[in-house]
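Excluded from the complex is one protein chain; the other protein chains are retained at their positions.
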Amino acid sequence: MSGRGTAGRPAPGPLQIRDAEVLRLEPAGAYHALTLRAPGIPERTRPGHFVALAVGGERSAMLLRRAFSVHRVRPAEQTVDIVFAVHGAGTAWLAARRPGDTVDVVGPLGQPFRVPEEATDAVLVAGGYGSAPMFVLAERLAARGGRVAMVLGAATAARLFGVAEARRVADEVMVTTDDGSAGERGLVTDPLPALIDRIGARLVYACGPMGMLRAVARVARSRGIESQCAVEEAMACGIGVCMTCVLPVVGEDGVTRMTRSCVDGPVFDGARVRWDILADRTGVLPDDVLGADAMRAH
Amino acid sequence: MSGRGTAGRPAPGPLQIRDAEVLRLEPAGAYHALTLRAPGIPERTRPGHFVALAVGGERSAMLLRRAFSVHRVRPAEQTVDIVFAVHGAGTAWLAARRPGDTVDVVGPLGQPFRVPEEATDAVLVAGGYGSAPMFVLAERLAARGGRVAMVLGAATAARLFGVAEARRVADEVMVTTDDGSAGERGLVTDPLPALIDRIGARLVYACGPMGMLRAVARVARSRGIESQCAVEEAMACGIGVCMTCVLPVVGEDGVTRMTRSCVDGPVFDGARVRWDILADRTGVLPDDVLGADAMRAH
Amino acid sequence: MGTTLDPGAVDLAVDLAGLRLPNPITTASGCAAAGRELGQFFDVAEIGAVVTKSIMGRPRSGRPTPRMAETPSGMLNSIGLQGPGIDAFLEKDLPWLAAQGARAIVSIAGGTVEEFAELAVRLRGQEPVVALEVNISCPNVANRGQVFACDPGAAADVVAAVRAGADPAVPVFAKLSPDVTDIVAIARACVDAGADGLSLINTLLGMAIDTDTMRPVLANHTGGLSGPAIKPVAVRCVWQVHAALPHVPIIGMGGVRTGLDALELMLAGASAVSVGTAIFNDPSAPVRVLAELRQALAERGIAKAVEVIGLAHRR
Partner (left out) sequence: MGTTLDPGAVDLAVDLAGLRLPNPITTASGCAAAGRELGQFFDVAEIGAVVTKSIMGRPRSGRPTPRMAETPSGMLNSIGLQGPGIDAFLEKDLPWLAAQGARAIVSIAGGTVEEFAELAVRLRGQEPVVALEVNISCPNVANRGQVFACDPGAAADVVAAVRAGADPAVPVFAKLSPDVTDIVAIARACVDAGADGLSLINTLLGMAIDTDTMRPVLANHTGGLSGPAIKPVAVRCVWQVHAALPHVPIIGMGGVRTGLDALELMLAGASAVSVGTAIFNDPSAPVRVLAELRQALAERGIAKAVEVIGLAHRR
């Protein structure tokens, strides 16, 4: 274990556990649920934090870590749970681990969801495995006295994650699928406006694909409430040193900056993300992004 | 399985078995004994043949196959046994396989040991895991009525392989170790001349490091008998297409050519190998190697 | 392009400066010898063409060993163009390829412009030869061993001489080195000198040092880097040259291991794709890559392979 904590109380930053033991790896619908023993990480983790796992072993051609939202931590057992889809070779490798194998993990990383101190009614919106970090968030909100509704969406029933868990932790759960194979046919944003109004939500939390986040942020804005969106940008380092994971975000001063989603996110205030620029494919950043003018010179 | 055999009888060439199942992987002294199910390979294999295994999986940074002498085959069970030392990352990966895993194997490759039709008294000399191919060879020679003596040598006792097996298959077995931890202290070549004379050997077979082969070839030559030496050159392809595994060998016509050890070897007549050139480190081939003059131009 | 097709229905034929190949997959020079050994693993007539190991005028011993080193996702080689010379090649290798019904793209190399030209003449009218690939990544004897491919003038001289000497019906491909400041400039010089097409890329100059002996691994010190490690450089070179010279057919190579790698090079602008180092990992790689490419095109609803050539420039 590395990470520079002063003996006794854990330092705030992330830890690197080179040999986190795989305790459990099970199918969970279309996904895989993985439990790692990663001492030190649980007590530092809050909902929305992510971990970054090295994949493929020491002689792997895959150099970069893969990022996964933390699903749950159990400080007593020193475990971290993630839920993942097999997407490419890295996640395929992960899915082939067996209990007793070890994985190199760094975490917790990023900025977690903002959870107000006071009781806050909220809607939590998740696409596919995007629900993974939402259950503990729901528990936190509920513990502070807020009413919590969840909307889980996916392309198809098998790609929903945690519907039963949602029903345990939330006051109200809605399910949507693109193909209607579970819940309502449609998008998570379809029931969202009515749901916000019904429970009088002051906050919307969202985790899922970019298109969904953008739509959720728009709905929240139209209702005059805050959205906390966990984005998923390709990350090379996950710890803030490489500048690959940036997206245009408006700062307190009103200036748009290319902002690192690994350290300043992955959770952003949806109203601050410049979704318009993200959707643009011209290959040129507009002049109102700080420093975009300097790019024009060369 | 690939390889272009006409249905019915096996074609002579090598086969590629993409998914040879690991049936057994056990420690054997300082080595690992691996049994693979590789249909088609056993019946084509003769002593001295080798197989080439892909290592590290599909996304491995290790591109090249690793070559291993065949220890034994069991045609009835369609299995191939090899014995290997963990040397670097590829063999470390191999040592971490578990029964049920699959490995991509190509074989049999190369030219096997020449076994005369008639009864022939012979000494078989092996360094370390170099004994792996020798036991079946001993059986063949014995079956044809020859007397067989074996000399097994290694740096230290743990690095000897198959002393018990040798005692089963050979008429006489001598053991040498550099440190004297087993058998006689010294080199395999120390007892060799006397042994050749004692059993009146007509042939010496050798498998082991280059220095040992060179010394064995010299002893055989001094006794006026043939040596069959299995060399170990770094190989990129193992099938004759890349020209990395060459060594200078004198042909029937007396001309020295840079000769592929993967297809024209690994077993060579020790008298034909230009050990003098191999030992040279000038970075220039002498003019009596065919085509060395053309290198001078550019 | 649209919904998934039946892989069998995909038309894989491509055209290389008038040469029609049944499909775009070839072996890479030096990674398949003259095809015979691979014939143990697959029918060499099934792939678009066999590109043979660069042949020179005289027999060559090649360099002393060690000649290779494995590197991360790649390897270094310094074979030094070992080969039997053109006479033996014509006598033994070409007839075998002809007997298989294979198409041969013969790679030639020389130390002088004259040697290249003579080889081109010798290969005239040889039945299975459908194209020449001019390996200009070899040292120019006349210019202190500077590699032809690193100098536009020297490259052009070789190409012009080969084009003049070769059978006019046989297209000539100049094979370029990526180890240059401006590959487009070299490409242009070759095309202006008469190259019908370009082969991109040869190996990158690299080196490995053994940390045990603390000496260079290769007897020759430096060697050529190949394999998946260099694929991004290959894609970039094909992309740049296709952007500059969109009508010049390109045989792309460098790190191709799968059908998707081949597709990637075609999207960048290659009309055909050579499989090299991957053969060492998988002796049937060329036919596997071909099958995977066919499958990938079918899944993308692409009916003809030619449609993807350079497609990434247009999307």
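Labels for the chains are A, B and C, by order of writing; each one numbers its residues from 1.
Everything that follows uses one rule, which is that contacts are C-beta pairs under 8 Å (C-beta built on N, C-alpha and C of every residue); 3 or more make two chains touch, one makes a residue touch a chain.
Predicted model, so just to flag it, every value in this text is computed and none were measured.
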Problem - Selected residue (touches chain absent from view) among A:Ala142, A:Ala157, A:Ile199 or A:Ala236 - result: A:Ala236
Exercise for the section: Could you tell me which of C:Thr26, C:Thr52, C:Ser73 or C:Ser284 touches the chain that is not displayed? Expected result: C:Ser73
Handout entry: Chain not shown: contacting residue from C:Gly48, C:Pro171, C:Gly255 or C:Gly276
Key = C:Gly255
Handout entry: Given C:Gly39, C:Gly206 or C:Pro249, the one touching the chain that is not displayed
Key = C:Gly206
Fill in the blank from the handout: Full-complex touch with the removed chain, picking from C:Lys92, C:Arg124, C:Arg215 or C:Lys304, is C:Arg215
Exercise for the section: Please pick, from C:Leu16, C:Ala33, C:Leu200 or C:Leu225, the residue that touches the omitted chain in the full complex. Expected result: C:Leu225
Fill in the blank from the handout: Logged for chain B, residues touching the omitted partner chain are 61
Handout entry: Residues of chain C in contact with the chain not shown
Key = 69, 71-74, 76, 150, 179-182, 204-209, 211, 213-216, 221-222, 225, 227-233, 235-236, 239, 255, 260, 263-264, 267-268, 296, 300, 308, 311-312, 315
Problem - Touching residues (missing chain, whole complex) on chain A - result: 2-4, 11, 13-14, 16, 54, 61-65, 104, 106, 233-234, 236-247, 257-258, 263, 277-278, 280-285, 289-295, 297-298
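One rule holds in what follows: only the chains that are shown with their structure count from here on.
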Fill in the blank from the handout: In contact with chain B and chain C alike are the chains A
Completion exercise
Sorting chain pairs by contact number gives first B-C
Practice task
Select the chain at the greatest separation from chain B, using centres from the mean of Cα atoms.
Solution key: A
Handout entry: Between chain A and chain C, centroid-to-centroid distance (C-alpha), Å
Key = 45
Completion exercise
Listed in rising order, chain B residues that touch 2 or more other chains are 61-62
Problem - Where chain C touches two or more other chains at once, by residue number - result: 72-73, 228
